[in-house]
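One protein chain is absent from this view; the other protein chains keep their places.
Chain nomenclature is as follows: A and B, assigned in order of appearance, with residue numbering initiated at 1 for each chain independently.
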Amino acid sequence: MVAYALRRLGQSFLVLVAMSLLVFVGVYAIGNPVELLVNPQADAIERARATAALGLDKPLAEQFLVFLRGALHADLGHSFVYNVPAIQLVLQRLPATLELAFCATVLAIALGIPLGLVAGLRPKSLVGRTIMAGSILGFSLPTFWVGLVLIMVFSVELGWLPPNGRGETVLLFGVPVSFLTVDGLKHLAMPALNLALFKLALLIRLTRAGAREALLQDYVRFARAKGLSASRVIGVHVLKNILIPIVTVIGLELGSVIAFAIVTESIFAWPGTGKLLIDSINQLDRPVIVAYLMVIVLIFVVINFAVDVLYSLLDPRVRLGGATAGAH
Amino acid sequence: MNEATRDLVAAAAEAAATGTTAPVGVQSPWRRILADFAESRLALVGLALLVAIALAALTAPWISPQNPYDLSQLDVLDSKLAPGEASMNGTVHWLGTDDQGRDMLSAILYGLRISLGVGVSSVVCALALGLVLGLAAAYFGGWVDAVVMRVVDLQLSFPSILIALILLAVLGQGVGKIVVALVTVQWAYYARTVRSSALVERQKEYIEAAEVLALSRARIVLRHLLPNCLPPLIVVATVQVAHAIALEATLSFLGLGLPITEPSLGLLIANGFQYLLSGKYWISFYPGVALMLTIIAINLVADQLRDVLNPRLSR
Partner (left out) sequence: MSAPLLEVEGLRMHFFTKAGVVKAVDDASFSLERGRILGLVGESGSGKSMTGYSILGLVDPPGRIVGGHIRFEGRDLVGLSNAQWRGLRGNRIAMIFQDPMMTLNPVLRIDTQMIEAVRAHHAVSRAEARDRSREALAKVGIAAPDERLRAYPHHLSGGMRQRVAIAIALLNRPALVIADEPTTALDVTIQGQILYEMQKLCRESATALIWITHDLSVIAGLADDVCVMYAGRIVESGSVDEVLDRPLHPYTRGLLESVPGRNAPGRPLPQIPGMAPSPLQSLDGCPFRPRCGRATEACRTQPPLQSFGTRRVRCAHPLA
């Protein structure tokens, strides 16, 4: 178990280095780094100074090392627009995005797995069919469109929920969170639901497919032949088997939830990193874009690693790397 | 033995391997697929809807009441009319007008055209690219396979919207650049799907038979390997059209997609977003409905195709 974790850790580290190389190549080697990292309003003298200061006249390999060292010290340049370190901007906004992503994921799991189980166990019933039809909708509709409709219904027509912004925050372990206040929850409701929808639909379909396949397996028949109750057969035997691919998907999709938060944040004016990214792209504030990319890459690598470890905990066949010929 | 005979022998070996008696490429599998497809009424509705939408998009310049991009036809006094209201010159705007006086119905029809066009063309290009790379990876194996699959894995582990956003941030705006971004985001799916099926097929005996008969590599790949990899590819491609359209709409909504000169449905929705809170919902809502119907129709068709072409669920 420990050996497996260490191996995955090593691999994750390699991926991290590879990704930073890609970002570096994209920014420094392909683009004109002077254009990208220096304020577009700067004049020739300033550019020359910046070039020297950024070490852009040195060989590429050396520049990469400088870049890496800077990244390790969390120094990725200054924002043109706000004139503060880019990484600071990103990290400031990160809690809001993570909170949104976390709430959306919890919502998707809490609703998706039970609904998917029901749809899988009674596929031909009215309930089952309605759930599947609903999942097709949730899957097909673009996130921004659903957000629009949500605002139309709940803010404009019914006036129940505020259409944008984040609610009151309180500090939890030094990090501001808004789901602990009523006002915060009111502001969270629509964006979280909006973000959760795609994943919810995905989870419903996955759980249903998994349940349907699991029910055809011999071990279900054997469990029934032992006289076990239906709740045990489904709750223990079936669930543990289908949880494995589901957990993998949840983990892998967690990263995409954070990415799709970009759209949700734009619609609901949620002050997270996504909105920061869009604004930066529009304002050509490239250091912030680079900082955002590096943070996202780090988050992804960490998530992938955690999912792998969790997967091996759930599926005992993976743990020993497959070499498990039994003794007689 | 000439090529034709060799093909026959290989086909016979395949028939023996797969237990069928119909020769490769004959009508009956397609007829069966169509019959199975038609079993679901919902899928047929989806197909009908899709055909209607495609026709509307294709004939937009002829059937729309107004050319929404001909500035001489617009009158700003007609702006923001509610659905069903008449304009200054008496024409009724069934879906209302936007802030510049454009008839929404016409704008939607033109927007559909662009959305569908961009979606389908990006899928076709990505399919071609993914197909070539996937087949190459499966057939040649070795380092070709390793390199292609590493790239595929790396790309697929990142969400498409992020990749597209960054690409567009670097490349700028424009139809061609959007298509490039969409192709970049999609090709990996095709490559992986093709490679999986090709790998499975490659192990089968009829390929060995063809190789032993010294058929040229191109022939083996094109005539024998490729047709059997098509079913899952068709399913993936259909779903991806919907994804491509949705992604393009999202990017346009965020202001990073198509320029204003080629307004897709996403841009129309973005345009109307600011008027949402003041109750003029139709400027965003109806383009959104059109988008939604298109995507749902495609997904309904794709769902049924997936069930029909899935060997594990065959009865």
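The definition used in the following text is that contacts are C-beta pairs under 8 Å (C-beta built on N, C-alpha and C of every residue); 3 or more make two chains touch, one makes a residue touch a chain.
Not measured: the values here are computed from a predicted model.
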Option touching the unshown chain, where A:A209, A:V249, A:L284 or A:L314 are the choices: A:L314
Positions on subunit A where the hidden chain makes contact: 217-219, 221-230, 232, 236-237, 240-241, 244, 314-317, 324-328
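To be clear about the criterion, only the chains that are shown with their structure count from here on.
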Between subunit A and subunit B, centroid-to-centroid distance (C-alpha), Å: 25
Residue ranges of subunit B touching subunit A (in the complex, touch as defined): 154, 157-159, 161-162, 165-166, 168-170, 242, 246, 249-250, 253-256, 266, 269, 273, 276-277, 279, 281, 284-285, 288, 291-292, 295-296, 298-300, 303
Subunit A - residues contacting subunit B, complex: 18, 26, 31, 136-137, 139-145, 148-149, 151-152, 155-156, 163, 252, 255-256, 259-260, 262-263, 266-267, 277-278, 281-282, 289, 293, 296, 300, 304
